[in-house]
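Just one protein chain is left out here, and the rest sit where they should.
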Amino acid sequence: MHYLELVKERAPLIHNITNQVVMNVTANGLYALGASPLMAHEKEEMDDIINISDALVLNIGTITEPVFQAMQVAGRKAQEKGIPIVLDPVGVGASNYRMRVVTHLLETLKISFIRGNAAEIMTLVSLKQAGKGVEGDIDTDVGTIARAFYRRYRIPVVVTGKEDMIYSGKTLYRLKNGSPILKQVTGTGCLLTSVIAAFLAVADDDHYIEAAAEAVSFYTVASEVAAERSELPGSFQMHFIDCLATLSISEWKKQAVIEVSS
Amino acid sequence: MHYLELVKERAPLIHNITNQVVMNVTANGLYALGASPLMAHEKEEMDDIINISDALVLNIGTITEPVFQAMQVAGRKAQEKGIPIVLDPVGVGASNYRMRVVTHLLETLKISFIRGNAAEIMTLVSLKQAGKGVEGDIDTDVGTIARAFYRRYRIPVVVTGKEDMIYSGKTLYRLKNGSPILKQVTGTGCLLTSVIAAFLAVADDDHYIEAAAEAVSFYTVASEVAAERSELPGSFQMHFIDCLATLSISEWKKQAVIEVSS
Partner (left out) sequence: MHYLELVKERAPLIHNITNQVVMNVTANGLYALGASPLMAHEKEEMDDIINISDALVLNIGTITEPVFQAMQVAGRKAQEKGIPIVLDPVGVGASNYRMRVVTHLLETLKISFIRGNAAEIMTLVSLKQAGKGVEGDIDTDVGTIARAFYRRYRIPVVVTGKEDMIYSGKTLYRLKNGSPILKQVTGTGCLLTSVIAAFLAVADDDHYIEAAAEAVSFYTVASEVAAERSELPGSFQMHFIDCLATLSISEWKKQAVIEVSS
């Protein structure tokens, strides 16, 4: 059975401590997939919220001190409970504050997966600010960046870009789908992070990498199908949510291009 | 004259202290209807804001301590001024913190109407957590839940679900419209709460229940018309806003199914 089917069957509750720009599209994207979104960031309720959650997303896009504190409480509890924690280091190169937040989370929590673009992951490897803002292409091969990140932190990593790389120490997945329009629509990276969390939520610990690969593959193929309907950013955003809800496993698999190497 | 016409004529200012996931769609939905949305949550300005507002919405979806404090100031002032206060206990079963927040608001303010799904209202009746996250179906008949809530709190209640129940101690309205797609789009419950507030804003105190029934009926019929255009969540969201703006009273009334019993 595919992880996608398990998501639709079990409707895992994904708790997103995420940024204010993408909350709406994240909730709608998770619903479209069949998962249940939850957003909360009052420290006081984090323990209870994690108690009913099946995965935790930590996204630093508009991080503030109170939200960082909520992340730490939620992270500790999620780790204790054994549910997956997925980290999105949005724009980590934009400030020393973000760098401190992300390295603290990486060092104190057992992060199941990190998902970032090449500039973000590169910044974490080199520990110096690279790239402006929240996007940015990098010349270095993304596979090299993924390996370097893993070597340093021993945390499984998804690096998204023209090609998407997934690495957790053994197998390197190189995924070749995805419309370039994704880069022109805000929140598409953040939503992918939450979609990965939904797939991990229905997978066993020792199959997280396969679940993450399926999540990225499904998501990027859906973006290609949506882009066939419209290549304009406003319309694309609408069609993309539709496609996340309707893309069948057979259509997805027909279009998916995944290379696996060690 | 219908309350909907009064909303369009008077454009009541609806002050929403609401969650970060739905602010945009709430503002657009209220505009589509002809009302004026306002969102603010700095405690310092709550008195002034209520001074110019025609109704207050308290929605705990992403509640934090500072926002809870703003709600209390705004609530006291709204009660003093005599404008309707509508409460949405989003995901109240998700944490003890939310339960404390909601019961505090219910006990210290004269809430005009509460609007929640069956799981949320059930949680408040039984005072134990029921259902995960912010949605969830419940087996108990929703009419029974509505009556039980009213018996306990003496606060008029809208319980939404496959059928929507409205009860304020005498008449039970059972509304049978609404597309199932509403459940797949985030914020559709929250927006309904704000739409109810807009209808109450133009009604006399002793006709709040009729105004609430008209609000729910109009809203759910609009969802059916939108679903005829598209049953996919991304497209539906767009058409739904369009339909809230354009659905005529005659079209609405033709499709509306309301049963009234005592």
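A and B are the chain letters, set down in written order, and residue numbers restart from 1 in every chain.
Here, contacts are C-beta pairs under 8 Å (C-beta built on N, C-alpha and C of every residue); 3 or more make two chains touch, one makes a residue touch a chain.
Since the structure is predicted, the reported quantities are computational estimates derived from the model, not experimental observations.
Of the listed residues B:Val159, B:Leu175, B:Ile241 or B:Ala256, the one in contact with the hidden chain in the full complex is B:Ile241. The chain not shown here is touched by just one of A:Thr123, A:Ser223 or A:Gln237, and that residue is A:Gln237.
The set of chain A residues touching the chain not shown comprises 19-22, 24-25, 61-65, 91, 94-98, 129, 132-135, 184-187, 230, 232-235, 237-238. Take chain B: the residues that touch the chain left off the picture are 13, 20, 23-24, 27-28, 31-32, 36-42, 44-45, 48-49, 52, 66, 237-242, 245-246.
To be clear about the criterion, only the chains that are shown with their structure count from here on.
Look at where the CA atoms of chain A average out and do the same for chain B: the two points lie 32 Å apart.
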